[in-house]
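Can you read through this structure? Questions will come right after.
A protein chain is absent from this complex, but the other protein chains hold their places.
The chains carry the letters A, B and C, assigned in the order they are written, with residues numbered from 1 in each.
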Amino acid sequence: MEREPEIAKLGHVALTTPDLEKSLWFWRDLIGLQEVERDGDTIFLRAWGEFEHHSLSLRPGDAATVDHVAWRTKRPEDVDAFADRIRSQGTSVQMVAAGEERGQGRAFRFHSVPGQVFEIYYDVEKPKAPLDKRSRLLNNPYRLEGRGVAPRRIDHVNMHAEDGAVAAKWLESTFGFKTREYIVNGEGKVVSSWMSVTPLVHDIAVSDSPTGDAGLFNHLAYWVDNWQDVFRAADLIMEHEIAYFGPGRHGISQACFLYLLDPGSGHRLEIFSGSYLIFDPDWEPIRWTQADLSVGIVWWGPKRSRIAPDHTTPSGKLPEPAGNTM
Amino acid sequence: MEREPEIAKLGHVALTTPDLEKSLWFWRDLIGLQEVERDGDTIFLRAWGEFEHHSLSLRPGDAATVDHVAWRTKRPEDVDAFADRIRSQGTSVQMVAAGEERGQGRAFRFHSVPGQVFEIYYDVEKPKAPLDKRSRLLNNPYRLEGRGVAPRRIDHVNMHAEDGAVAAKWLESTFGFKTREYIVNGEGKVVSSWMSVTPLVHDIAVSDSPTGDAGLFNHLAYWVDNWQDVFRAADLIMEHEIAYFGPGRHGISQACFLYLLDPGSGHRLEIFSGSYLIFDPDWEPIRWTQADLSVGIVWWGPKRSRIAPDHTTPSGKLPEPAGNTM
Amino acid sequence: MEREPEIAKLGHVALTTPDLEKSLWFWRDLIGLQEVERDGDTIFLRAWGEFEHHSLSLRPGDAATVDHVAWRTKRPEDVDAFADRIRSQGTSVQMVAAGEERGQGRAFRFHSVPGQVFEIYYDVEKPKAPLDKRSRLLNNPYRLEGRGVAPRRIDHVNMHAEDGAVAAKWLESTFGFKTREYIVNGEGKVVSSWMSVTPLVHDIAVSDSPTGDAGLFNHLAYWVDNWQDVFRAADLIMEHEIAYFGPGRHGISQACFLYLLDPGSGHRLEIFSGSYLIFDPDWEPIRWTQADLSVGIVWWGPKRSRIAPDHTTPSGKLPEPAGNTM
Partner (left out) sequence: MEREPEIAKLGHVALTTPDLEKSLWFWRDLIGLQEVERDGDTIFLRAWGEFEHHSLSLRPGDAATVDHVAWRTKRPEDVDAFADRIRSQGTSVQMVAAGEERGQGRAFRFHSVPGQVFEIYYDVEKPKAPLDKRSRLLNNPYRLEGRGVAPRRIDHVNMHAEDGAVAAKWLESTFGFKTREYIVNGEGKVVSSWMSVTPLVHDIAVSDSPTGDAGLFNHLAYWVDNWQDVFRAADLIMEHEIAYFGPGRHGISQACFLYLLDPGSGHRLEIFSGSYLIFDPDWEPIRWTQADLSVGIVWWGPKRSRIAPDHTTPSGKLPEPAGNTM
């Protein structure tokens, strides 16, 4: 019998930016990601605690777009199984040959229901850190050096769909994401869902679009180990007039947050800590009504009336179908 | 086709103590666990962030023993599937009727290869916190009040087997625990393994026994959200002359630690934070040789030469087989 | 030759509250101050790290007022020297007999130029903590137990004068407070001053009154040792719907802050950490113009346009002159 294919984790986010130099300064020098490799004008980065080849890529573009959001499967054969499943939904998939994206094996991309281009892969290189940056800890790729904000790893993505409830159902039925917490509006309609395949409260959050357009990207998040690391991040970014929101603590997910805008692109980054883990197999999703949102959206910190912020970046589009698309 | 049964998580640890009053003071008043319920002279406790009925129980006994270590399965039917598997190994199991242990459904117990009595269950009550202790956060059972050390949840157990390598293999083949990190001795034999079914580096660690006896309990751990919470714990316990080791940071698992002895029983508690999560399906277990242990055992903090401490508490014994044992 | 009299430190703040029970709950149970003693319906409290008899007193009153703000002198004879100085300014002083205020020796009170009633004292009792609350640390009065917000000591007061610049000059010429940082408005007039006799950036801050009335009390502050203690405080108070502002970090004074309102009285408390110490005898006061205030008032955290908040509590009035006033 065939097992159901499964998603293991969020892998990486590929961004385009109209100002590559400034974006590189932001992600590498201020945030403190490690530059792993370049391929033409694409730059691959990862955090000091990450083993995979990259969790972020930056590529110059006319506009700031999210080229794709990549998910790793649990088993090699899940890539094809998911491709079949997507095709069976009437959606075309575009195959990505091994090595076409640096460090990554055979994969495929497609326009997801939330609106972003998703990439599904399994094979990935896990390059060691260069000797002069390698940690003495065998379980850590890079030396602990506290350079910049210095997050440990990518954590989650947050995006807007034409209809957040429809997108959440699609994420569940297609990829097995479970809803951990959600918000209903005054009419009882689900407008935001925090979903995961891991014990994290969310690997992905999906909400109704503020404009009605799908594919609006709200933010990607990197993890720091302590609340105080979030507040230290605030100190560092304030020296550079980076647009920010926070720091504070969400009620939903119980996460300490600080939102920043990449000054080169406007893509939003969340520096994220705290939160909690869900190991229960029978987790009852937490339902937040409008009455609860005064503590749900911001437990403490600067107030705002809704999760959806006032600034998003759009999804990129896949190239027109070509020979390698089936 | 039948799915393989799976373990979802560590559920609880049941301790006996020769000084119930002092142990209750330690776990409830100094550590800050919540007392949920009493059943005869057994007291059930849980941490402020836990939904299940209990993560710890205390019962008076002539000696300090670990009555059982309980693991929750992923599905209801996994309980019976695991019981069958244990019986097929030639080990007798003792069924626990629903409600026999407060808050818990039908379960079974048996003498595990590491030496502790394991309990396997699925059904469990998730009682709400009393109104006067309930959090305004819908995703949190108890009010945040910072009483005592105030850990969020149980994290892992650490124990000694007659042969740590044999026990680790048994944990893997029987319950699907994956080795995340391990130590080999000078002859290349595995002496300690950190293993998990979750993305935690370990739900359980198992090591060679310092005495050759199986079933020696090293510690159970509760999680706090920040490094600083570990150091705050050190302040609180020092006012009471609690035996302790730490604080410090392990290289293995990268965890901030503080070890305490329950003054009523000598059972050891680890206050634990930091560490990292493993989402990779193809995680390559980290191998620590003797040469690496100078950073592996204690990255920083007080030094010791090996993981195995100088004080353990024994496993309890199951009652003699009776009618309900098959 | 006579030495100039000198102020050593802020001693305590005496508050009246229309809801003593609720205020006591706030300061003792939620904030975690220690109740030292009662005298009639006046309750004396101090923080766990304080040796003096009290740093706060609560007394029932028809309205929330600040009965007095007390400053300790460096030498016993400074009390009379300061009384003479105040009288020489044409201001009447009211003597307070030893013991009239619990724990305190002979003192005097008067209406200060900032508008609050100031009390000047030297002699004060330093009672030990009760045995069951005493710390094992010889340099700490109370056991470290992390009860409530658990600040270590009183830090400073912040108030409004009819003219902040006039009040600052008076504080300097009368009591030797040095200006450490200050704000000028668009016309170059000093509107807010942070002043100290200690190396703290401020023992007292005084600003123009938002209403033109003198004697409006903005807040008193208690110190916690770490930034994270400020954020922990936010968790605790959110469970009780306390009105708050923050947390965040001021540019001026570089302090991590969380402002809370005592729900029984509306008096404002700042939980305060970070900041810096000034040991330089030739400190050049930091001048903040309106152009700098975007980082000066809030370095990071929720934004507001000026230091003066939207809620203050008035100063109490001294009783009419009687026999003991000269």
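The definition used in the following text is that a residue touches a chain if its C-beta (ideal position, glycine included) is under 8 Å from a C-beta of that chain, and two chains touch if they have at least 3 such contacts.
Model, not experiment: these values are computed from the prediction.
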item	value
Touching residue (missing chain; options A:21, A:77, A:100 or A:239)	A:239
Selected from B:121, B:244, B:257 or B:279 as touching the chain missing from the view	B:244
From B:55, B:73, B:135 or B:228, residue that would touch the chain that is not displayed	B:228
Residue among C:81, C:95 or C:137 touching the omitted chain	C:137
Contacting the left-out chain in the complete assembly, out of C:164, C:251 or C:316	C:251
Missing-partner contacts on subunit A, residue numbers	135-136, 143-148, 150, 226, 228, 232, 235-236, 238-239, 241
On subunit B, residues whose C-beta touches the chain left out of the figure	226-228, 231, 234-235, 238, 244, 246-249, 256, 295, 299-303
Hidden partner interface residues of subunit C, rising order	1, 8-9, 49, 51-52, 72-75, 136-140, 152-153, 181, 198-200, 225-228, 251-254, 274, 276-277, 279-281, 286-288, 292, 295-296, 299
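By our rule, only the chains that are shown with their structure count from here on.
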item	value
Where subunit A and subunit B are represented by their mean Cα positions, the distance between them in whole Å	32
Multi-chain contact residues (two or more partners), subunit A	226-228, 295, 299
